[in-house]
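Excluded from the complex is one protein chain; the other protein chains are retained at their positions.
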Amino acid sequence: MSVAMSSARVRRTPSRVDDIAGLGRVGAGLFMAPALALIGVFLIFPALWTIYLGMTNYRLTGLAAADPDFVGLDNYTQVLGDSSFWWSLRLTLVFVVLSGILGQMMLGFSIAWALRHLKGLAKSLTETLVLAAWVVPGSVGSFLWLALLDRRGGTLNVLLDSPGTAWLINYPMASIIIFNIWVGTAFSMLLFSSALASVPPSQMESAEMVGATAWQQLRDVVIPNIKGHILTNTLLITLWTFNTFGPYLLTAGGPNGQSEILAVYIYRTAIPGGQLGKGAAISLIMLLINLVIALGYIHLARGKKKRA
Amino acid sequence: MSVIRTQDLVKEYPGGVRGVDGVTVTIEDGEFFALLGPSGCGKTTLLRAIAGLEKITEGTLHIGERDVTNAQPRERGVAMVFQDYALFPHMDVADNIAYPLKIKKVKRDSRRRTATEVADGLSLQGLAERRPGQLSGGQQQRVALARAVATQPEVLLLDEPLSNLDARLRLEARTFLKELQRELRVTTVFVTHDQAEALALADRIAVMKSGKLQQLGAPQEIFQRPVNAFVASFIGSTPMNLIPTVTADGGVVVGDGLLPLPGTAAGLVGPGTPVIWGARPEYLRWSTEQVPDSVRAKVRVVENLGATVLVSVTSGEHNLQVVAPEESGPQVGDVGWVQATSSRSLLFDPESTERIEVTREWASAESVLS
Partner (left out) sequence: MTQSTAVQPASPAPLKKSRAGPILASRTVKHFVTRVLFALAMGLVLVFFALPLTWLVTAPFDSNPTMAVRWPDWTFGNFQTLLESPYALGSIGVSLILGAGTIAVVLTLGSLASYALSRVHIRGRDGLLYALLLLSSVVTGTAAMVPTFQLITLIGLIDTHVGVVLVLAGGLLPTVIFILKDFMDSIPKSYEESARLYGASPSQILRHVVVPIARPGLAFVAVWTLVQVWGNFLVPFLLLRSPETKPAAVLMYTFYTESGQVDLRLISAFSLVFSVPVIVLYFLVNRRYGFRFHGGIKS
């Protein structure tokens, strides 16, 4: 109905529901064109082009930079057969689970749960500090952790009286995991704060009246009520943690690739390593993984809407 | 024995605001007791204090023989139904009803059996597998009630049990609730802002205002002999006529003439005393001819109430409202007579707003003692 009406430009009076400014479909198209063009060129095109790029032997310098050859699926087979790729993928999985799901989500939830009963100074202080960690620009945050973990004069070594402990060298994964928890917890905290606020107090009080302990109330009233939020948060955190480049600033994937999560692996393969073709191939794999996660999220979000 | 006794109960919030300000009340075993008042009067706070959801600042609370002033809710033997029923959306009806038993660690089979029994008793057969979201308002209410009575509590607390139902359903649910309470014989305290509901359901009503108890008594008594002007105007579906005026020899000056003194006030006030005269529109009579104990008045507004009409009249400088049968059909502009009876009239003291018999009783009691 709306399509027929807006395409009939001869109509003098627009339907109230439809087209107030008299844009018409063509006009609307024109309005959207620049934005869609930009998105098309800088978002859609690269995503699709990487399929092709992955099938070339583009290099950053040298002969193959100016005149690349088409190598078919060589890059892909090479990547999938490369143990360092699987190693990186495995590290990334560990990183996402420990830092994102177990770390940020649990910590964010616990803080939100604890903050329900806090008021005034304690509450704002906690919220402010957690948020500040998130708000501070990435390169500053990573330097703050570099300073903290410095082997010679870092604050941690001073506090623990363990001079000379090279945290970033000896415990690279632990370092980036904890760093990422520090950075990202704020989002989970805020999301769960508002989720907890939406649990009807009368349900909590009903449970309290029949003698449920705080733990039982959490299990029987709170968690079932915020299931949707938990799911949403899990997916978003998974996606973001999977794609974060921050750890590069802390360890650059080292030492010897011990903390080389996928984001860093791609970068190092393509730029310092100069293998753009291979880097594109890995990028495609990463895009596909992102797609699966994002589709899962949208599917669940749609399902929730339908049920609501 | 589940007598509920409060003694000078106070609930004070940080900042000094008193939600409940020194309330002393005894609720008898098996009684259907109403806490009635406008919003903010403290009735819900008092209910929650009995439940244990609000900490009592001063005073004591006893349930049966036990001092439960500082006891946790689960130790008090009380069950509560919230205004929004608070059914757990992710559990089915059977699990919702059985939940208190689950917490009490009753075995699965046993508690499912009890839940089914209770559900049947409340006409919820066949709904055991449904989720709360799939139930009607009335059904949800019954599930909430079932959950509350599943543990056979000593005391049942209901917070505005009928306000979430639509008007037609409310009347049915009212009758249902009264029958249920009679069957269960459990001491029940319910909170409402609807005076008609309180009058219909309760054995006794406590009318509250600003955290203080105004009057405690049976519905009939509160309706006919309100202790002050606030209770008088709060109770009753049509507002009571309250006219500041003076007494005269043989009556009260109302409008163009004199209306009879309330029988109970005879001898307590002399002529020329400033008073507030009160009479319910339902207890005044509209007549087209002059009758004894009446004043002449002119009709200003006629409102149709169905089987009756509410007639607003003016007599002299006073405005009155009278409920008349619909056949008598007064029209705007008609002139007629408003008749009052001494047994259904009240006098209030203009300063204290208390009913004069009450004030005078205390006064005379004091003078006897001094």
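Per-chain residue numbering starts at 1, and chain names A and B are given in the order in which the chains are listed.
The criterion applied here is as follows: a contact is a pair of C-beta atoms (placed from the backbone, for glycine too) under 8 Å apart; a residue touches a chain by one contact, two chains touch by 3 or more.
Owing to the predicted nature of the structure, the values given are computational and were not obtained by experimental measurement.
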Selected from B:Glu221, B:Asp256 or B:Asp334 as touching the chain missing from the view: B:Glu221
Residue among A:Gly138, A:Pro201 or A:Gly303 that touches the chain left out of view: A:Gly138
Hidden partner chain, touching residue among A:Leu73, A:Ala147 or A:Ala197: A:Ala147
Omitted-chain contact residue, chosen from A:Ile39, A:Leu80 or A:Leu93: A:Ile39
Missing-chain contacts mapped onto chain A: 2-3, 6, 14, 16-25, 27-29, 31-32, 34-36, 38-39, 41-47, 49-50, 53, 58, 107, 111, 114, 118, 122, 125-126, 129-148, 150, 152-155, 157-158, 182, 185, 187, 190-191, 236, 239-240, 243-246, 249, 263, 266-267, 270-271, 276, 279-280, 283, 286-287, 290-291, 294-295, 297-298
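Just so we're on the same page, only the chains that are shown with their structure count from here on.
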CA centroid of chain A to CA centroid of chain B, Å: 57
Chain B to chain A touching residues, read off their complex: 51-53, 72-74, 78-80, 82-91, 99-100, 103-104, 147, 151
Interfacial residue positions of chain A with respect to chain B in the complex: 200, 202-203, 205-212, 216, 220-221, 224-225, 227
